[in-house]
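Contents: one structure, followed by commentary.
Omission of a single protein chain aside, the complex is shown with its protein chains in their original locations.
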Amino acid sequence: MADSRNRIAETDRVIGPGQTYTTIDDTVNKPILTSILGTPIWWFIAFAFGFLLLMLYLYSVVYLIAVGTGVWGNNVPAAWGFPIINFVWWIGIGHAGTLISAALLLFRQEWRTSINRFAEAMTLFAVVCAGLYPILHLGRPWVFYWLVPYPNTYGLFPQFRSPLDWDLFAISTYASVSLLFWFIGLIPDLATLRDRTENKFGKIAYGIASLGWRGSAKHWQRYQRAYLLLAALSFPLVLSVHSTISLDFATSQVPGWNNTIMPPYFVAGAVFAGFAMVLILAIPLRKAFGLENLITMRHLDNSAKVMLATGLIVVYGYVIEVFIAWYSGTVYEQYMIFNRMFGEDYWWAFWALIFCNAVAIQPLWSKRVRNSPLALFIISMIVSVGMWLERFVIVTVTLTREYLPSSWGVFTATRWDWALYIGSFGLFLTLWFMFIRFLPSIATSEMKELAHIHENDDAKEVTT
Amino acid sequence: MSMQTTSQNDKKLYGIIAEFNAPEEIIDAANRAREAGYKKMDAYTPFPVHHLDDALGFQQTRLGWVVLFAGIVGALGGFFLQWYANVVFYPLNIGGKPLNSWPNFVVITFECAVLFSAFSAGLFMIIRNGLPRLHHPIFGAHNFAAATRDKFFLCIEARDAKFDTEQTRQFLEQLNPNHVSDVKDE
Partner (left out) sequence: MNPQDKDLTPQPLDLGAVRKRLEGSQGKAYWRSLDELADTEAFQEFMHKEFPRQAAPLASNVNRRDFVKLLGASLALAGLTSCIRPNPQEQYTSYVRAPEYYLPGVPQFYATAMSLGGYGVGVLAESHAGRPTKLEGNADHPASLGAIDPLVSATVLSLYDPDRSQVVTNRGELSDWGSFASALSDTLSGLDGGAGLRILTETVTSPTLASQIDALLEQYPNARWHRYDPLHRDNVLAGAELAFGEAVDTRYQFENADVILSLGSDFLGIGPGKLAYTKAFSARRRVRTAEDSMNRLWTAEAAPSITGSMADHRLALRPDEIEGLARSLAARLGLSVEAGDLPDHVSQEWFDALAEDLEAHRGSSLVVAGNDQPAIVHAVAHALNAELGNVGETVVYTDPVEVDPVSHSESLAALVDDISAGEVEALVMLGGNPVYTAPADLSFANLLSRVPVSVHLSPYQDETSLRSTWHVPQTHDLEAWSDVRAFDGSASIVQPLIAPFYNGKSAHEVVAALAGDAEASSYDLVRGYWREQFGSDFNSVWPQSVHDGVVAESRFAPRQLSLREDALSDAPIEATEGLQIVFQAEPSIYDGRFSNNGWLQELPNPFTKLTWDNAALMSAATAERLGVRNQDVVTLNYEGNSVEAPVWIQPGQADNVVVAHLGYGREAAGRVGNGQGFNAYALRTSARPWVGGGLELTPTGATYPLSSTQMHHALEEERHIVRHGTLEEFRAHPDHPEFVHPVEHHEYDLYPDYAYESYAWGMVIDMNVCTGCNACVTACQSENNIPIVGKEQVAIGREMHWIRVDAYYGGSVDDPEFYHQPIACMHCEKAPCEPVCPVGATVHDHEGLNVMVYNRCVGTRYCSNNCPYKVRRFNFLQYAELEENALSMVQNPDVTVRSRGVMEKCTYCVQRISKARVTAGNQNRRILDGEVVTACQAACPAEAIVFGDINDSGSEVVQTKASPLNYGILTELNTVPRTSYLSKLRNPHPALASASEGGH
């Protein structure tokens, strides 16, 4: 990159000094190639923790299906509660990965390279967590497949006008395309593992998974074209997914939902939350596996910048919501906003989310904060909470105060609401720790390419 | 550089392979091989090397067109599904909206287009590359495991018209590779 040619400060490096093909290989694959006994103890502890939460998740799912939706706090008017909030929250998180890989690839942003792999993995796992909620949320989850168009004896199709059916298509498409994108990216690295590992079983597993990749130039040619096209397709897809989810609200006529700003506002929020989660995962990961030279401060710095930018877009969204409510001149919109801000039941949620999503990100203007992993980690945590609160306010608080005053209500979450939410972290963490243990969390082949491009940087650093 | 004599055997020869250390070397080697008139050859690298395909004289892939076609099919199919179900197959009065409320059908149409084109891209790449193919003669080549790590290989194949065991080997050796070896065909 032009600028990085001139100044090679630590935070400008997309790759640390002295990185060769072999060092990259070894750093990234070391945790994977070590034997079971060689696996660090913290991994077992962390995995066990995640697995425990996963069991909680399964328990609450079984209880839910045995007893019914009534185990949650949902009611009329607040017919949508935690499951939808968590769904939107997880799917939002599941945006950064594909966005990083696809969009940044298209814009030739080199710094994407070392974070795209685990960001994509994060995306997939988040989508898994998200995707289960709309199904569990149904009154009769066992017939969720009625949303899928398939030939049946009733001669019935889904009702394609419903945003919920759009969701089904959007999420399933997003999940499968992201998986494909991720897998294709993995093929060369799996081949590397196949050739590195001594473990017989590993050899077979990675061998099959890598489809017998042999790095032929002819293959690379098609591979790169396919990868580029996938990126080109994934980019609008990413934008479309959260836009579609925002339509669940935007196409309704609930005051506070039917806003045209919803799609861009939701997408920005998704990227915002996604990058927060990327940082939450990247900062411990690079420490634990000593990847500081591959996931450099430059990556953290840029992610923080993206977070700040998208965060500001979200804040703009809040402002516009208030403005439009006033400008609309309809009592329902105006009361909705008033209730969000000052309603006796939920005012705290609104102001808490303003603090988390608007105030807490302001320090990111300072480079010092952006270069402190700890600070970034904390801010990202706050942002994740804030984005959950935002969905709580949008989904549930809005529903409790609608058109007919006689039908106003309150929503109180039950312990099963919380169990299913906390449990979903178990699902995510279990998948995550499996991933970082058995798959390369950094795209080695791409890093090698990058190392090739930057092999003269060290020399330059000396000269300047 | 150690000159290797091919161990005598009756196995058919797949090609002769040379190992290099750097992308620049392999591109240079490929160029010279092309200029020398070799056509049936391939390079094996741990990461995509720029302009290597040109050096090897590959022509462009038609992947783009396939993806475009698949996308169009997906879009049409997606819209047709919704139009047919609502207008022809089981018309219902849904909230007083017209049977063919096309604005409602846009999202699914778009998603279908992306789904079809994305998978066409992925599958086309895998299938045209002849994958999955778990075994290949080239894996038998000396130190070929390094092809996914840090070494760059150029293989001139026996089926090339200009191929001649001795001449080709000499040709490769003058490109000063780490070493040159035969690749047996099974």
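Letters are used for the chains, namely A and B, taken in the order the chains are written, and counting of residues starts over at 1 for each.
By our rule, a contact is a pair of C-beta atoms (placed from the backbone, for glycine too) under 8 Å apart; a residue touches a chain by one contact, two chains touch by 3 or more.
The structure displayed is predicted, hence computed values, not measured ones.
Undergrad: Among A:P31, A:P163 or A:P440, which one touches the chain that has been omitted from the display?
TA: Final answer for the missing-chain contact: A:P163.
Undergrad: Looking at the whole complex, which of A:T22, A:T260, A:S366 or A:T412 touches the chain that is not displayed?
TA: A:T412
Undergrad: In the whole complex, what residues of chain B lie against the chain that is missing from view?
TA: Counting over the whole complex, chain B touches the hidden chain at residues 92-98, 101, 104.
Undergrad: Going by the touch rule given at the top, which residues of chain A touch the chain that is not shown?
TA: 67-70, 73-80, 137-140, 143-144, 146-147, 156-159, 161-165, 168, 248, 251-254, 331-332, 399, 402-410, 412
Criterion: only the chains that are shown with their structure count from here on.
Undergrad: Report the inter-centroid distance (CA atoms only) between chain A and chain B in whole Å.
TA: 31
Undergrad: For a test of understanding, state which residues of chain B touch chain A in their complex under the given definition.
TA: 23, 30, 42-49, 52-53, 56, 58, 61, 63-64, 67, 81-82, 85-86, 89-90, 94-95, 97, 101, 104-105, 107-108, 110-112, 114-115, 117-119, 121-122, 124-126, 128-129, 131-136, 138-139, 144-150
Undergrad: What residues on chain A touch chain B, complex-wise?
TA: Against chain B, chain A makes touches at 20-22, 25, 149, 155-161, 163, 165-166, 169-170, 173, 176-177, 180-181, 183-184, 188, 191-192, 194-196, 207-208, 211-226, 229-230, 233-234, 236-237, 240, 244, 247, 445-446, 448-449, 452.
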